[in-house]
Structure formats: structure tokens, C-alpha cells
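The other protein chains are all here in position, but one chain of the complex has been omitted.
Here the chain labels run A and B in written order, and each chain numbers its own residues starting at 1.
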Amino acid sequence: MTTTTTGPGSSPPSTTHEATARGRVLPFPITGQEIVLLAVIVVLWVVLSLATPAFLTAGSIVPLFVATAPVALIGIGMTVVIITGGIDVSVGSMVMVCAVVVAEQMVSSGLPLIAAVLLSVVIGGVLGLMNGVLIAYGRVHAIIITFGTANLFRFLGLQLFGGTTVNGIPDTLDVFGRGGSGRTLGIPHSFLLMLVIAGLAWYYMRHTPGGRHLYAIGGDANAARLAGVKVQRRVMLAYALTGLLTGLAACFVIAQGTATLAPNVGDGMELAAIAAVVIGGTSIMGGRGSVFGTVLGALLVQTVTSGVTQLNWPSQLASLFIGIFILIAVGADLLRQRTRRTA
Amino acid sequence: MSETPDTRTPGAPAPESRDTAAVVRLTVRGVSKRFGAVRAIRNADLSVHAGEVHALVGENGAGKSTLIKIFAGAETADTGELTFESQPVTIRSTADAIGLGIATVYQEPQLFRDLTVAENIFTGREITRRGKVDWAAQNAKVVELLELIGLPARYATVPVSELSIAEQQQVSIAKALAGDARVLILDEPSAILTDTEIQVLFGVVRRLAASGVSIVYISHRLDELFVIADRVTVMRDGETLGTWRIGELTVRRIVELMVGGILEDTPDEHPLPTAEPRLVLERLGLDGEFADVDVAVRPGEIVSLYGLVGSGAAEIGETVYGMRRATAGRILLDGRPIAPRSPREAKKLGIALLPADRKGQGMFAFQSIAFNISAGHLPLLSRRGVWMDRRREREVARDFIKRLSVKTPHERQPVSAMSGGNAQKVVLARQLVERPEVLVLVEPTQGVDVGAKEEIHKIIRGLADEGTAVLIVTSDLAEAIRVSDRLQVVRAGRTTVEFGRGATQSDVLAAAAGALEEAA
Partner (left out) sequence: MSTAVTPAAPTRDDQPAKPATEQSLLRRLPGTLLRALLTQRIVLLLVLLLAVVVTFVALSQRNYLSAAYDTSYMATALISAVPLVMLGLAELLVITSGRGGIDLSVGAIVSLTSMVFGFAYGQWGWSLWLAILLAAAFGGLLGAINGYLIAFIGYPALITTLATYYAFSSVAVVINDQQPISTAPIQKLYSTAASVNVLGLPVPLGTLTFLIPTAVVVWLVLNRTTYGRRLYAIGTNDVAAQWAGIDVRRSRFTAYVMAGVVSGLVAVVTVAQFASARPDAGTAGNGMALPAITIAVLGGVAITGGVGRVAGVVLATLLLVWLNAGILLAVPGNAGSQFQLFALGAVLVFAALLNGLTTRRYGGR
């Protein structure tokens, strides 16, 4: 047992007051894995800036942040879903549906910014809700349902594309893009917005009953039900939330692309988001994890991708490093769990 | 072997007629519950007073856990009346029970490992301020509860996964108390606790009772009832026999009530085996589980290790089978020291083991009987170790269905569709295919109805008569006495007293409970 030798009841009352006086009523907000991740990212940045002087310049960092935003945003939703013990492999196809609808509307009817974002978020929300209803009330394993809906959404998206690309997309969404209009004080809007949402999600997950219930469900859904948690409704909402965030992420994806949208938009984003979540220290078994870890995970993934390009290595080599990072992150977690159990 | 289950033990006091002074909080009258063909509870009556510690005792399968599940809303009664504070009530769900103030602490803690103690206690009823969990307020209340329960206050912010099992159980009690419980049901709370932890638990229980909470206390450790209980209700075969004040009873009397009269074991005809022991455990020990265990089993002999849950008896059996590795002493098989590192190695040495948890460790639930039997003997039932010999597999399965009188239309039936006793016979059959020299049986008749129990006991006797050395690990005293040639009591991880044939239940029980002087 890892507990200290203080016997039951023998602890002096002073400990009580210390604990409450310091106001630390929750475990430290940043986990060991997050600190390690941050350190890894810093080391990578230092190494990369030494290797290629161009790395730590605005011309390189801004695209890095812009590219991180959508994966991190989807990753936030995915974190919530995985904490409940589920998974959503349909987000990539969801991005496709949202992006093609919004892009076509912008081309055909000159949709303004707010309406475009709203439309995208609503579509994402509806698709997410569909997943949520099927998983929570159909009582089917999440991975099966979302594999199924991934195909359905992809079908829907391809139908909307109609076998061609969407061309001549106006620059309505450039506020989320890489260009000058996408930045305030040099920080990309999309990244900033993602950080704000991450902060809100962090607060919700950490400080509200709803958020804590999501952890409880992932820990032991049956015990949560016995404790009076509305398990099905919470699970459904987690998928709906992921849909909403994926809708917003689709706008970011349009913004960072060119005026042309191809049917391969969103390909592999579900795997990238899951990778970010897992590297960020969230347990795939549910019940444990944090949104900030996911943001760091997404940043690490994008740093690797960007670094490989900067070093003029074959860009696909980045995937190899991402795979290795996933194995290391999960392996470290396994090791921690095991030592804790046998200690 | 004959038992006289229906004669009330002479000398046992009549159940108390009426208790006028106390306030009745919870009563059940005429409650019955069936599971398929098994009548788990027949016509049970129970009345719990405010502020009392009411012990519920009975052998395994007597119906205690079903009865408390009915209180907790985890099962619904088929017939019967429930009243709570003089009002007739129906409890259809756990929520109904919690709403009435009936809280249950199960043997297995229902906790979220990755959440803190404070969060666990408040999950589902968080204290909030403007939508945010009021951690400080929650924490303050938890600190109070922890003090009451006897855990250090700093545990409030520690994840449950970092606590010991005993501490987790104390947290479960705190969780039950957080909702202002009027009735607290404790299902064998002491089974996994050490003696000092039990003292702390008793302190908590007494304080709660003094504050007016009714405690329903289930335990197999009868000696502790005399320390903690005010009244005792005894169950046997699904019926409540009555309720007595603790002062009217002794350990011996409770046991006699539990087993139904004095056992008149007719001495077995067969001679005691005298051959050299086949299996010998010599000062065997495993850190944290058991120590200095000495056991010898001869061919043709049945030796029982009788111990309550948590006594270490089950772990001794697992060590012989290679599931755990001993840290001290040695195991001798026919005089040669062995150290099996896995069940596979143990099986090669001729040791078979029937695991305790049929569903978790024994059954391949939705697979066929033949599959379940052959799963442990694939090389034997194969051609050149690769191809299944399906004809022999079928023959073996049919043979065992006949030999163990398994009730089934054919060997292709999935075991999940069978009764507990039949499924247990199938799992037992798996251990017998290769005629093991040493057979370890852990809780061989747990969750098995009376008829099948008798049959399984006969099978075990038959195996011994064929020359198998049988080691039974059981917490069922009647079983230990009925089938074994010798019986050793395991308490706190050590083999203590040994009994030969003709031991009485109360003697053994007293030894197991560590209160030999009381029973004498």
C-alpha cells in the first residue's frame, strides 16, 4: 500500500487545518504526465530552433499553432468522451460533412462569418447527438456505433461534394486562418479560441458536478448509476459536445486551407485527435484524464509534424514519431499504474 | 451422515416474544423470493429497532444477502410486507431505498478509484455554489465524516486507489453515512479487516447506534457479535428462525441454530488412510497472506482447511496450484519438493484445483459443456497436440455428464443456461479428466443448492476412495465437518487447531473465531 504509516484515527488534528487552510481541496491541477509533456515540447523546440534557425520565427510558429487548433479542439471533445469510457471514430467524417456544407453555402450564398460558424457547429452538434443517442440509449459499444456513423457521415459528405471539389471559397473564415487577418498581437485567433474553450472545458470537468459525474461514469458506470448519476443523459451529451467542437474545428480546417476544398478533408483526424488525447495522459479505459494534457498532446503532435518538415525530412516520417510517442506515453502510464499497485 | 434440520436444538431459548420499549424502524413480514427453481427466502420476518445493532447470521446460502438486497432495493420481494417507521412502503429500486434513508455497504466497495475520497463520498449529491462544486464545504463535511469513521482528515483529497482495501471500506461506510442514513446495512464489514481495524469499525458502529441509526450487521465471525450486537436474527434455509437478545445466546447456541440441531455424524465406515502423505505443506508462507502453514494429505484422505473469508485459507490453495508463489517453507509432493510457477506446471505435476469463484474463475459462460470440460485438457484431447480429437472430447463430456449426473439434454448446452449446481459439476469435471493425484477444491459448493451439494460431497468422497489426495478449502463449516477425515482451522493466515472426525461445529467454530474458551 502506498499510504503512509499513519494509522487510522491516529493523525493529529493539525493536518485537518493544514489541508483546509491551504485550500488544496483537490489534487494538484497539473499531472506529472503534463509536466513531462511540456518539458518534451520545450526540448523539441530548443532542438529544432538549433537545427533550423527558421523554426522559432513567426513564419513557422504561427502555422504550427493554427494547425494545432482543430486537432486540439476535437481532442477536447474526445477527451470528455474517452473519460466516460467511450470513443468517437466518426469525427473525421464529421469534419468533412460540416466543411463541405459550410464551404458550399459560402460559395453559393456568401454566408457571413457568424452564420457560417453557427451552421457548422449546429451540423456537428446534430451529428454528435446522433452518436450520443445511439450509444447511450442503444447500449452498444461506442466504437461500433461510431465506425458505423463514420461511414454514414462520409457517405453524406461525398454526396454533398458530388464527386468534385468545392472551388472559389471566399475568405470569410480568414479570421481563423494563417494570414495577417487571423492574428491579434501575433497570436492566431483559432489557437486563442481553442485555448479559451479548453479553459472552459477544464473548469467544467474539474469543478462542476456534471464534469465530475463524467469521471465517475468512466470509473464505474454501474456504481455511478447507484450513486444517482444520470449516466445515459451524460454520455449522450458528451458525444453531442464532441460534435459541436468538431463543427467549430471544421471552420478552422476550411480557414487554413486554400480556396479549394477536396473530398479528403478530415481524413485521419479522428486518429490524430485520439493520439493527442492518449499522449496527453488520458486513460483509454476511462475515468482519468485532463483536457490540458490533450492540448499539450496536440501541440506535441503538431510540433513533430512541423519539425520533420522544417528539417527537410520526408513529411510522412512524422507519423512514425507520433506512433512512438503514443507508445511511450501509454507505456509510462502503464508503468505508473503497475508500480502503484505493487508498491 | 444424517442431519436433523427440523428439530430445534434443545436448550436454545425461545425467541423473544416482544420488545415493548424500543421504537421499531424497519420491519419485514412474510417476505419470499425465488430465483428460478431456488427459493432463496421463504417467509422471512425481521424487525429492526431504532438505535440498535441487529446482527443477521446464517450459513452461506441461508438467504441473508438476498434479504438485505431486498432492503437495499437491489432485488424486489415476490411476496411480503415492508414497513418503515410504521408506514407501509415498497422498495423497487436502490433510489427508493436511499430515499427512505436505507444505506447499504456491500462487501465489494462501490468506489471510483481515480476520484478522491471526498468526491467519492459526494458523487451524485455534490454540494454546489453557483453551479460549481463547493470543494471547501464538501471537504469540511468529509473531514467530519472521516473523523467519525476514524480515518485521517488528509485522506479527503487522496484518490481512493491509493488507499488500502480496509480504508476503502471505511470510505464506503462514510459514503453511506453522508446521506443521513436511518438504517445502515453492513454486509460482512469485518471480513477483510484486521483486528485493529475491526476495533475502529466497532467504535463507528457504536457511535452511530447511539445517535439513533439502526444497524443491520451481517457477519460470519460469531464471536464479534457478542462485542457489538444488541439482538441477533438467525436464518436457515431461507427462513428466519427468530430474534434473540445477544445476552440470551452463546456462540455454541447460535451455531446450533444456524445448522439446525446437533449434528449426529455417523462415523464413516472406511478406514483412515495410513499411507505416506502425498502432499505436504511445510511451514509454508506467503508474505501478507499466510505463514507457517503445516498440512499433510495422504492418498485417499480428505483434509479440509476451514477458514473465514480473509483468513488466508483460499490463498494456501492457490499457492499449491501455482497461482501464487510461496515466500517461505516448501511444498512436497510424494516427498519431493515442488514449486509450481503456474497452473500449467501444477497440472503437469498432477495437481488440479477447483477455483472458488465459479463465474469469474471457473466458467466459460456461453460455451458448451464439452468446451468447458476440455478447456483444461487440450493436449490430452488432441491428435499430435494440434488437432482437436472431437470424438474423444464428446465421449469425455458424455462420460462426466453421466458420472456426475449433470442434468442436461446434451453436451453442447452452454453452461450459462444451467443451474449453479450443474455448472459447478461441469467445472469440477474439468478438474477430474486427467485423474489428478492431488485435488484442491476451493469452496466446492458455494452457491449450490442443497441437493447438488449432497451429490458433490458424494463425488468428492468417491474420488478420495479411488486414492486421490483431496484438500478442501472452505468457509462452510458444515461441509468441512461432513466430508473431511481431518480438519484444520485457518485463522489470520495460520493453521491453528486440528480436528479429527467427530468434531462438533461449535468447537471448530470457536477455534476459528479465536474464542475457544467461550465455547468450552
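Everything that follows uses one rule, which is that a residue touches a chain if its C-beta (ideal position, glycine included) is under 8 Å from a C-beta of that chain, and two chains touch if they have at least 3 such contacts.
Treat the numbers as computed from the prediction; the structure is a model and nothing was measured.
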| item | value |
| --- | --- |
| Contact residue for the chain not shown (choose from A:221, A:253 or A:318) | A:318 |
| Those residues of chain A which, in the complete complex, touch the missing chain | 87, 89, 134, 138-141, 143-145, 147-155, 158-159, 162-163, 264, 267, 271, 274-275, 278, 284-285, 314, 316-320, 322-324, 326-327, 330-331, 334 |
| Chain not shown, touching residues in chain B | 29-30, 32, 35-36, 43, 75-82, 88-92, 323, 342-344, 346-347, 353, 355, 360-367, 371, 374-376, 378-379, 381-382, 385-388, 390, 430 |
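What we mean here is this: only the chains that are shown with their structure count from here on.
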| item | value |
| --- | --- |
| Chain centre separation in whole Å, for chain B relative to chain A (CA means) | 46 |
| Residues of chain B defined as touching chain A within the complex | 94-95, 98, 110-116, 118-119, 123-126, 128, 131-133, 135-136, 138-140, 143, 147, 150-154, 156-159, 161-164, 167, 170, 196-197, 200 |
| Complex contact set, residues of chain A against chain B | 1-3, 6-11, 13, 15-16, 18-20, 23-27, 207-209, 212-213, 215-216, 219-220, 222-224, 226-229, 283, 287-288, 340 |
